[in-house]
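Of the protein chains in this complex, one is absent; all others appear in place.
Coming up: chain A.
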Amino acid sequence: MNQKVEFEVEEEEEERSRIPISERPEWADVRPLPQDDGPNPVVPIAYSDEFSETMDFFRAVYLADERSARALELTQEAIFLNSGNYTVWQFRRLILEALSVDLREELEFIDQIAKNNTKNYQIWHHRRWVAEKLGSNVASNELQFTGEIFSQDAKNYHAWSHRQWVLQTLGGWDDELAYCDELLQNDIFNNSAWNQRYFVVTKSPRLGGLEVTRDSEVAYAIKAILTKPENESPWRYLRGLYKNDVNSIANDPRVASVCVDVLTNEKECAHALNMVLDLLCNHYQPSIELKNAIDALSDNSDLELAKKVCSVLQLVDPMRANYWEWRKTTVPARD
């Protein structure tokens, strides 16, 4: 569930000089509330004294629903100790609202922790909440922030979700297609960038939707396929361009033609054969070139073409032998 990343144990933070909360005069009136763990708790964690004390005070202000400046301060300390505590984050949002804090400062606070916790659900959710309140004038800031994340980890799931949310809610679509292209130039195998490209060409209000963009996108995908036929991403992208219109994929001669081109040089390309199979199952009338390309791979001349492709795939793609065998049984009867 992508959750693992959140659970991976991180390096402990380095020691900071710290005055215990119980020795701070501004907290003298608060009685810390220990965790109600019971006499024999399971999965008991050996908390540091600092963590226990911070959370004991947090529980006290949370239970008292104290939306004060010192409580805000305390949530920050608690978040530094465990940024995965959603209760602390949620209470912090209540305080921020109650105190009408300048949320630009909050964005800076998130910057501090986000860079080291890029896979934490809570931080991203909080960032979205703050950005929504700040509105469209932080759009470019948010796009830039996610861009910095991608320069380290170009497939960060949360950062991509955040970026898509920013585009849809706050705007900033203008350079997005160029940005996708830039990432794909860097790494043509980056499927997250392909996914973002699909998001842009289908959703950007600037581009007019898939009907308008399909033609040039087919060309873009085909160019990528011819560069690296083993790259699954552009194959899926190409198929996706016809997602709600499966009949016309068989009517676009470029699709069959890229398969033939690839199979001529790389006979065993499973992605190309997978595409051929889809075409044949969508009533594509195979060209002579395609027939010849398949016949060159299989000497089993009795089978109809789609089943022949399945047989070839069983051989060249043994990891999915079961799947290709099953596909053979689902080939529609010829009409």
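Here is the rule we use: contacts are C-beta pairs under 8 Å (C-beta built on N, C-alpha and C of every residue); 3 or more make two chains touch, one makes a residue touch a chain; residues count from 1.
Simple rule for what comes next: contacts and distances are computed from a predicted model.
Among "Protein farnesyltransferase subunit beta", "Tubulin epsilon 1", "DNA-directed RNA polymerase III subunit RPC3" or "Related to tRNA-specific adenosine deaminase subunit TAD3", go ahead and choose the protein name stored in UniProt for the chain not displayed.
"Protein farnesyltransferase subunit beta"
Among A:Ser22, A:Gln112, A:Ser136 or A:Thr227, which residue is in contact with the omitted chain in the full complex?
In the complete complex, the chain left out is touched by residue A:Thr227.
Where the complex has a chain not shown, which of A:Arg93, A:Arg214 or A:Lys267 is the residue touching it?
Of the listed residues, the one touching the omitted chain is A:Arg93.
When the complex is taken as a whole, what residues of chain A touch the one chain not shown?
1-4, 6-10, 12, 33, 35-38, 40-48, 51, 55, 59, 62-63, 81-87, 90, 93, 121, 125, 128-129, 154-155, 157, 160-161, 164-165, 168, 184-192, 195, 198-199, 203, 223-224, 227-228, 231-233, 236-237, 239-241, 243, 274, 319-323, 326, 329-330, 332
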